[in-house]
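A single protein chain has been removed from this complex, and every other one stays in its place.
Coming up: chain A.
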Amino acid sequence: MLKPSAPKRQARNGLPLKAKWARDWQMVLLMIPGVLFLLVFFYLPVIGNVVAFQDFQPYLGIMHSEWNGLQNFVNLYDNPDFWDALRNTLLLAGVQLLLFFPVPIGLALIVDSLVSNRFRKWFQTIAYLPHFLSWVLVVTLFQQSLGGAGFVNNLLRHAGLDPIPFMTNPDTFPLLVVAQLIWKDAGWAMIIFLAALTTVDVSLYEAAAADGAGRWRRMWHITLPSLRTVIVLLLILRIGDILSVGFEQFILQRDSVGPGAAEVLDTFTYYAGVVGGDWSSGAAAGLAKGVVGALLLWGANSLAHRLGEPGIFQKRGVS
C-alpha cells in the first residue's frame, strides 16, 4: 500500500524551508556575528549563574566545584551586610524616584512653554551634555566643587564660614546621590517628555481656550494627561530597575562615605565576590537581584496593562 507522502515542511508564508534558505541565506549570515556575541556574552553568563548553587572554587572551575543547593541563599539570608545593602538600595531607589522623577517632567513643561526658540535650543544643548560624561567624571566634578578642598568650601572659608562636608557625610548621602543624578541625567530624561509634548493635538488647546480655559487649566487638563502614557512607561522601567540604583556612582563613593551608607546590592556583589573571593555568595546576590528585577518589571507592566496603558511589552508580542 502506498503511503501518502508526508507533506513537505512548510514555512509560515508557504515557502518550503529550502526555498526560504535559498532566498534568505545572506540575511542569516548577517545574523551570525550578533548571535555569537549574544551567546557568548549574555546567554553563557546567564547559564554561568549556576555558581550561585555551588560551593564555587576558582581553581576547580564550574565543572568540578561541588553543588550545595540553596546554601548560598541561606547564607545570604543570615548575612547582615546583605540586608544592609538591600536596605540601602531600596532607600536610595525610593529617594531617587521621589526627588528625581518629577524634575525632567517639570523641565520639559517649562522648556516647551518657552517663547524664545534660541534660548530653548541653547538650554537643550547644555542640559543634554552631562548625560554623556562618565560617572567618574561626574563624581570628580562634584568633588572638585563640593569636596573638602573644593571651590564651594573655598568660598565658604574665604567668607569666614565653616566648610560643609557635602561629599563625606553618610547621613546626607542619599541627597548627594540624587543631586548627582539630577545634574547628570535630568536634562537628558527631559527629551522624551519634550517629544511627547510635540505630538499633542493643537486643536485640543484651541478648543479648551475657546471654552475659556487659561494657561494653567490647559496644562492641567490637556498637557499633563497627554504625557500620562510616557510617564507610566518610564515609571515601569524605573520599577524594573529599582534594584540597580547606579553601580559606578556608588563604587566610586563607597570609600569616602563608608559602606554603611553607600553599599548597594551591586557593590555588595562586587566586594563579596570579586574582591572578597566569596564567589558563590556574590553570584547568589547577583542572581537574586536579576530575578527579582525581572519579576518587578513584568509585574509593573501587567499592572499597566490592567490600567489600560500600553506599557512596554505589547500583549500581542514584540515587534
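Operating definition for what follows: contacts are C-beta pairs under 8 Å (C-beta built on N, C-alpha and C of every residue); 3 or more make two chains touch, one makes a residue touch a chain; residues count from 1.
Criterion: contacts and distances are computed from a predicted model.
> For the chain not present in this complex, what protein name does its UniProt entry give, out of "FAD/NAD(P)-binding oxidoreductase", "Carbohydrate ABC transporter membrane protein 2 (CUT1 family)", "Acyl-CoA dehydrogenase family protein" or "Exodeoxyribonuclease 7 large subunit"?
Going by its UniProt entry, the chain not pictured is "Carbohydrate ABC transporter membrane protein 2 (CUT1 family)".
> Among A:98, A:137, A:161 or A:175, exactly one should touch the missing chain; which is it?
A:137
> For the chain not shown, which residue from A:98, A:224, A:274 or A:307 touches it across the whole complex?
Checking each option in A:98, A:224, A:274 or A:307, the one touching the absent chain turns out to be A:274.
> One chain is left out of this view; which of A:178, A:262 or A:283 touches it in the full complex?
Touches the omitted chain: A:283.
> At which residues does chain A meet the chain that is not included here?
Contact residues on chain A toward the absent chain are 11, 13, 17, 20-21, 23-24, 26-28, 30-31, 33-35, 37-38, 40-49, 51, 62, 107, 110-111, 113-115, 119, 122-130, 132-137, 139-145, 149-151, 154, 158, 183, 186-187, 191-192, 194-195, 202, 205-206, 209-210, 214-215, 233, 240, 244, 247-248, 251-252, 255, 266, 269-270, 273-274, 279, 282-283, 286-287, 289-291, 293-294, 297-298, 312, 318.
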